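Moving on, here comes chain A:
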Amino acid sequence: MIDISNVNKWYGNFQVLTDCTTSVKKGEVVVVCGPSGSGKSTLIKCVNMLEPFQKGTITVDGISVGDKGTDLPKLRSRVGMVFQHFELFPHLTITDNLTLAQIKVLGRSKDEAMAKGLGLLDRVGLKAHAHKFPGQLSGGQQQRVAIARALSMDPICMLFDEPTSALDPEMINEVLDVMVELAQEGMTMMCVTHEMGFARKVADRVIFMDKGHIVEDCTKDDFFGTPRSERAQQFLSKILNH
Partner candidate 1 sequence: MTNHLNWLLFFQPIVDGEDTVWWEMLFSGLLWTLATSAVAAVIAFTVGSLMGVLRTTSHKGLSFIGNAYVEIFRNVPLIVQFFIWYFVIPEFIPPLKQWSINQDPTEVQFITSVVCLGLFTASRVAEQVKSGILSLSRGQRAAGYALGFTEAQTYRYVLLPMAYRIIVPPMTSEAMNLIKNSSVALTIGLTELTFRTKEMGENTFAFFEAYIAATVLYVIVAMSVNRIMALVERRTAVPGYIAGGK
Partner candidate 2 sequence: QDTGTLKKIAETKTLTIGYRESSVPFSYLDNNQKPIGYSMDLCWKVVDAVKAKMKMPDLKVELQPVTSANRIPLLQNGTIDMECGSTTNSVKRQEQVAFGNTTFVTNVKVVVKKSSGIKSLADLDGQPIATTSGTTSVQLIKQHEKGANINFKEIYGKDHAESFLLVANDRAKAFVMDDILIAGLVANSPNPGEFMFLPEVLRTEPYGIMLRKDDAPFKAVVDTTLNGLMKSGEVNKLYTKWFQSTIPPKNVNLNFPMSPELKAAIANPNDKGVE
């Protein structure tokens, strides 16, 4: 589904990604972790070309995202993405947030979009809030709406960039629950997160990054069992200790 091969990226002289190669198969859930600044967000944003990269190739569902000729808006509309800070559109109601892209990008009718949107809202447990604005919801609720918004485009895979790290501890679980459910339904997911509980529960594979390199890329059991690199061991001990 997602093939990343030898991707390199520089900001000026600073190399953020070095020879990153990995792939995500259909239905697979891959968790990406690693210390701050290691390039996790950058890598995941390269997948739908929110960040351009200078070397290597990435294909999504067989389409190379770096090609000049690629219809990026179309490709992006098929890849769902959820951000750390939700990024709901604050001037639109929840309903409008859910239907805008369906109408303007997929060309669905208003009714169709509405039906789809409300269905998904129900699924994340927020049907009662359809008329509100994002600012009137708690962080956890906003993030659930953001997931519903991404799903409304019927994506073939989903990208998550630390979806719970901006949340109050109490709200983390309500978001993780939705994500677990999604994973169990067979959605293809690539997910940057520090929530090792989530990784333990649903991940098929874990990728560990450090300084722009993919240092570990192995099954969940291998990762939590015996990560090969010292850096990964160190990271795990820090993160699991408190």
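Per the selection procedure, all candidates are chains of the complex that A comes from, given by their letters.
Going forward, a residue touches a chain if its C-beta (ideal position, glycine included) is under 8 Å from a C-beta of that chain, and two chains touch if they have at least 3 such contacts; residues count from 1.
Given the structure is predicted, the values throughout are model-derived calculations rather than measurements.
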| item | value |
| --- | --- |
| Given options 1 or 2, the chain of this complex that touches chain A | 1 |
| Sites on chain A touched by candidate 1 in the complex | 45, 48, 50, 72-74, 76-81, 83-85, 87-91, 100-101, 104-106, 132-137, 149-150, 153 |
